[in-house]
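Pasting a structure below so you can have a look.
In this view, the complex is presented without one of its protein chains, the others remaining in place.
To keep things simple, chains are lettered A and B as they appear, and every chain counts its residues starting from 1.
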Amino acid sequence: MTDHWTDRLSEYVDGDLSPNERRALEAHLSGCPTCAGVVADLRAVVATASELTDRDPAVDLWPGIAAQLPSAPGVTSLSRRQRLHQRRVTFSVPQLAAAGLALVLVSSGLLWAALRDRGGDVSPVELPAMTVAAAAADPATAYGAAIADLEALLAQHRESLDTATVRVLEESLTIIDRAIAEAQAALAEDPANRYLNGHLTTTMQRKLTLLQQAVSLTTVAS
Amino acid sequence: MLTTLMLTMIMAGPVAQQTDTVVPVPAGARLDVELMRADVTVRTWDRREVRIVSRPGGVDVRATDGTVKVRSGFGRAGGGAMEHVTVEITVPRDMGVGLDGHSLNADLRGMGGEVTVTTLQGRVRLEGGRQHVQLHALQGAIDCAGAEGRIDLETTNGSIMATGIAGDIRAHSLNGQVTLRDVRASTVDAYTLNGGIEYAGTITAGGEYTLETHSGNVTVAIPERVGVTIEASTFGGAFESDFPVTLQKSESGGRTVSLSLGDGKARMKLTSFGGTIRLRRP
Partner (left out) sequence: MSLSRDAVAGGDLGDARLAAAGDHAAFERLYRGHVARIHSLACRMLGPEDADEATQEIFIRVWEKLGSFRGDAAFGTWLHRLAINHLLGGRASRGRDRERMRQDSVALETAGARNRDTALTMDFEAAIARLPRGAREVFVLHDVEGFKHHEIAQLLGVTEGTSKAQLHRARMSLRRHLER
């Protein structure tokens, strides 16, 4: 279906029509759902194009390039080295474990105490109201405060949990901290990435939940 | 509602003494078990009675206000290690059951009422359960079959296996695989941090299915003749699909694909940070 406006729709979307032309076209659009649909489609195409991102080639092209560079005296040509700016981030487990472990030492060093017998009447520890800013620009900051509060609370109550429970909680914290480190490292390379921001938030929430669980295990005998 | 006439008290003596008790219960009564360390087996029968058998030591059984309460026979005064007991309980099929403990291995079969199990350590197996099922462990695998209703399965360190269940399902692990098979659900919320998720079940119109993991794979078997809109995102992983998909957007290192099958009325969201997302024909 064509009318004489169809070919001008891209110009309209780009703001390239004169004011008179624009007014006439907009009058037409209000009565022509087909053209209005096309305008919406064109805007979607433009938006998609502007969001395309760049990707490294699937194959490393550097060896082919290096082979064709005339070598200068006194300069060593490197054949293979660690990528500095790769977009797709990869980690070695030892690297992450080191990062995760450091965090665990900070976060769980204060934590564990034996669980007192749960006979009779026990009242659970009252948790302080945990409020985390809803749309925090930096999830680490928002959750960091809540997590620190919980760690302090656990240290304060200082009751003993049995070693098996401690081990489970520490292993879980190691795993979460490793995942947080991965997400943070990826986010550092691409801070505006919506998925990564959401993912980091979710993962920090898991850590918060786990710490809340740990706190609830410490009871105060009545 | 139990009256005081039906009050039964059995005190376990200081000497290791078996318990073998039968308590009559009216319709609507509940079982409430709290034991520190126990292997608990629950079965059902047609009688309006609850039978509790425990060894090597006894347990404390009381019936008050419509609830049969089972407690440790030792250490109520606080302090001291708990003796590990093996407890077998038989209940009316429709009775609601709650188990709570520190180290509980729980095995429940034929349950026709609500079931709640909470333990720090231990393996939980449930066959049955209606209306509301909640199985929570800190360390231990959870196995749930044939439950119907609102189903909430959670473990921090352990796998979750749910088969033949129906209703609204939440299955969360931190370190473990989550497997949902032969599932009829309108709401599924499955999560694990370190582990994969597998889903094979119905996808109903208007349903919401969220499967999210950090480091594992997400595998979904898509039934025939289904109407669903799927959005699948992975950061460092890959997609494999038996269906044609559209690349919706790709930010640095991350990709989202979408596809729509049938009338697209159900919504499915699959996310993995580092793993592979697979959409399979059944």
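Basically, a residue touches a chain if its C-beta (ideal position, glycine included) is under 8 Å from a C-beta of that chain, and two chains touch if they have at least 3 such contacts.
Quantities reported herein were computed from a predicted structural model and do not represent experimental measurements.
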Options B:67, B:86, B:163 or B:241, residue touching the unrepresented chain: B:241
Given A:27, A:46 or A:148, the one touching the chain that is not displayed: A:46
Touch with the omitted chain, as defined above, among B:151, B:257 or B:270: B:257
Touch residues of chain A, complete complex, unshown partner: 7, 9-11, 16, 38, 41-42, 44-46, 48-50, 52-57, 59, 61-62, 64-66, 68-69, 71-78, 81, 83-87, 185, 188-189, 191
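As a working rule, only the chains that are shown with their structure count from here on.
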Chain A and chain B: spacing of chain centres that average the CA atoms, whole Å: 29
Residues of chain A that touch chain B when the two form their complex: 48, 51-53, 55, 87-90, 115-120, 162, 164-165, 168-169, 171-172, 175-176, 179, 182-183, 186, 189-190, 193-196, 199, 202-203, 206, 210, 213, 217, 221
Partner chain A, residues of chain B touching it in the complex: 34, 36, 71-72, 75-80, 82, 102-103, 120-121, 138-139, 156-157, 174-175, 193-194, 212, 214-215, 233, 235-236, 249-254, 256, 271, 273-274
